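For this view, one protein chain was removed and the others were kept in their places.
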Amino acid sequence: MNEMLMPAVTLLFAVAMIGAAFVAIQVKQISIAMLAAGLVSLLASVLFLFFAAPDVAMTEAAIGSGLTTFLFFFVLGRVRGGQRD
Amino acid sequence: MVETMIVIAAVLAGIAFLLALARFIKGPSTFDRVIAFDVLTVVSITFIVLSALIEERGIYLDIALVYALLSFLGVIAIARYLEGRF
Partner (left out) sequence: MTSFVDYLGGLLLVAGASFLFLGGLGIVRMPDLFNRIQAGAKTTTLGTLLILLGAGFLHPEWGFKLLLIGLFLLFTNPLSSQVLARAAHRVGIEKSSKTTVDMLAKDLAKTKDLADNGRESS
């Protein structure tokens, strides 16, 4: 039972990643799509960690999930000029 | 015995993960999705700690530290964008 735990958790995260990617391509508002893309990146980072690559996981968490999401919302707020959806 | 308790904790956290994911997929407004995103990040920190316990490698906890910082920055940026204050 104990050795079945990590494959089960990996499968859970992979399914969640597919769900988040589905939300990202399906939804109309661009802010929700960007949030879902950030979630895909975050779950990918946890999967890198489960496959025993902590350095790749840290880079993916810092750049893919943190910096890209922050930069995208920053630029989106500047470009639209206060017009929200 | 401790391994069984770790499995029970992982199952409970997995159910919480699935419920938050359901709110993320369904959520009517953007704010619902942001709070689901926050909960998913914190549950991911839990899974990282549990995997560090299973694999007995303390270096995994550094990624949990990065997560605890990044979720804060992301949610602050999203809240400022949704207020329209960038």
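In this document, chain identifiers A and B correspond to the written order of the chains, with residue numbering beginning at 1 in each.
One rule holds in what follows: a contact is a pair of C-beta atoms (placed from the backbone, for glycine too) under 8 Å apart; a residue touches a chain by one contact, two chains touch by 3 or more.
Model, not experiment: these values are computed from the prediction.
Remark: the absent chain touches shown chains B in the intact complex. The chain not displayed touches subunit B at residues 1-2, 4-6, 8-13, 15-20, 22-23, 29, 31-32, 34-36, 38-39, 42-43, 45-46, 49-50, 52-53, 56, 58, 61-62, 64-65, 68-69, 71-72, 75-76, 78-80, 82-83.
Everything that follows uses one rule, which is that only the chains that are shown with their structure count from here on.
Note: centroid distance subunit A to subunit B, computed from Cα atoms, is 11 Å. Note for the complex: subunit B touches subunit A at residues 3-4, 6-7, 10, 14, 17-18, 21, 24-25, 30, 33-34, 37, 40-41, 44, 47-48, 51, 54-55, 59-60, 62-63, 66-67, 70, 73-74, 77-78, 80-82, 84-86. The touching residues of subunit A, counted against subunit B in their complex, run 1-2, 5-6, 8-9, 12-13, 16, 19-20, 22-23, 29, 31-32, 35-36, 38-39, 42-43, 45-46, 49-50, 52, 54, 57-58, 61-62, 65-66, 69-70, 73-74, 76-78, 82, 84.
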